[in-house]
Structures are given as C-alpha cells and as structure tokens.
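Missing here: one protein chain of the complex. Every other protein chain is in place.
And then subunit A:
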Amino acid sequence: MSKLTNVTKDEKKMLRKMFWRAFTLYTAVTPAKQGASGFCYSMMPFIDHFYKKDPEKKKEALVRHMAYFNTTIPLSTFIMGIAASMEKQNSKNKDFDANSINAIKSSLMGPLAGIGDSFFWGVLRVIAAGIAVSMGSTGNILAPIVFLLIFNIPTILVRYYGTFLGYTLGSTYIERVYQSGLIHILTKAAGIVGLIMVGGMSSQMVKFQTKISMSMQGASVLKLQNMLDQIFVGIVPLLLTLLCFYLLNKKVSINYLIFGVIGLSILLSVLQIA
C-alpha cells in the first residue's frame, strides 16, 4: 500500500467514485455484453478527467469501455483500477496503444472470475449461509443479518482495496502472482474450507429418520434407525447427497433431481418407511 502516496487527491476522489459506481456493474446486464454499461459508467469519472479537452478521444474511450465485460463482481474494481491507470497513460503518452487496455481487461476477467467465483460464491457464501441456516432453523431472527454481514464485509473490503490496488500496481503485478503459482495454492486452500463446510452442512441439513421397527411379542425390539446409526451416523443423508452429486455429473437436470426427491419422499411416506 506504500505506493498509495503517489496518488493525488483528485485521483483518490475519482477512485472512490469508481468504487461506488462499480456496485451497479450488472444493473443493466445484457446477454451480448454483460456488464458493459456498468463498466463504462464506473469509468466515466476518469474518462471525463483525462480527456477533458479532447471530445473525440473521450468518445473513443466511452466506446472502449462499452465492450463486453464479465467477471466476479468483488474483483471487478481491481480490473477497473488497472484500466483507469492505463487510460491515464493513454491520455499522456501519444505512442500508447489504446487497444492494449481492452486486451488487458479481457485477459484478466476470465482467470479472476475463475478464482473469484469459487471463493466468493463457492466458499464465503456457503459459510455465511450455513451458519445463518443453522441459526434460522431455530427461529433466531438475527440469521439474515449475520448472513449479510459475513458475506458482505469481506466482499466490500476486497472491492474497496481492489480499486486502489489495481490503479497503483497495474497489470504487471497480477502476471507475477500468476507465475508464482500462488493462485493455485489459494484456490486449493479455498476449496478445502468449502468442502469441509459442505460436508458438515450435508450432515446437519439433510435429515432422515426411518420409522420401521420390528416387534416381537408386542414389544418393539429392533429399531431400524438405531441399527443404521450404529453402522454410520447419517448414512442415508450421506449416500443421498453422493447419489445426487453422481447424477449431476451424469448431466441429469437439476429439476429432474428435485422432482425425483419429492417423488421419493412421498413414496417413503406412502410405504410408511419414514
């Protein structure tokens, strides 16, 4: 963060404006260009500033940032910061190749979406939702607030600092991180937390109890559920989860799976198994 001292007061103001505008990235999302209008809208403070005296170049810049853009939203401000620092170069340096701005944007948005999707949606959201669901199922009204805070505090911090980091460090930095293999290590670590949480939630949230019991001379002696628990606690939820996962990998549609489970449940009830 030491490089932040090189950023002028005006630039800080514009970066903050960009950070706020970036919240609306997918406000008018279209199939053809995804978050193009949001990206362009977020870049406007810089475009207005750098090309104040050159309306033609300003139009070019607007068109440039109305190009296809799609990435995980918490990491979008990092790319915007980089793009803004490149626009600054472009406005100062006549030999600067303006096409490189969109080239960097499109080369970053794929990989960043890859790691961002698995971390923010796959891990952070799952942890937040898991904790909130176990609170909410007992009727605790703080559940939604806890959920929103656990997810949004880190996410918004990443957005805020990403804006400044992108602007000051530029594109060379991210290339270095990639080459060092750090991304793989982080992805693996995030995956470990995610899998542990999903395992715990499968045990806690997938629920099954069978009613079957054998009775001898009027007294019930064998409860099937007790026997199942002695083999492995939660064996039915575990096997059902793995079966659904197997079927999903076999490209069975999610809606068929959902209706299959509904059908199975009604069948279990009709047969008085559960």
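Observations, loosely collected:
Here, contacts are C-beta pairs under 8 Å (C-beta built on N, C-alpha and C of every residue); 3 or more make two chains touch, one makes a residue touch a chain; residues count from 1.
Note that contacts and distances are computed from a predicted model.
Name of the non-displayed chain as stated in its UniProt record, restricted to "Spermidine/putrescine transport system ATP-binding protein", "Cytochrome bc1 complex cytochrome c subunit", "Aspartyl/asparaginyl beta-hydroxylase domain-containing protein" or "PTS sugar transporter": "PTS sugar transporter". In the complete complex, the residue from A:7, A:115, A:193 or A:224 that touches the missing chain is A:193.
The residue from A:7, A:44 or A:212 that touches the chain not shown here is A:44.
The residue touching the chain not shown here, chosen from A:98, A:115 or A:129, is A:129. Within the complete assembly, residues 22-33, 36-38, 40-41, 44, 48, 55, 58-59, 62-63, 65-66, 70, 72-73, 113, 117-118, 121-123, 125-137, 139-141, 143-144, 147-148, 151-152, 155, 159, 180-182, 185-186, 188-208, 232-234, 237-238, 240-245, 247-249, 253-255, 257-258, 261-262, 264-270, 274 of subunit A touch the chain that is not shown.
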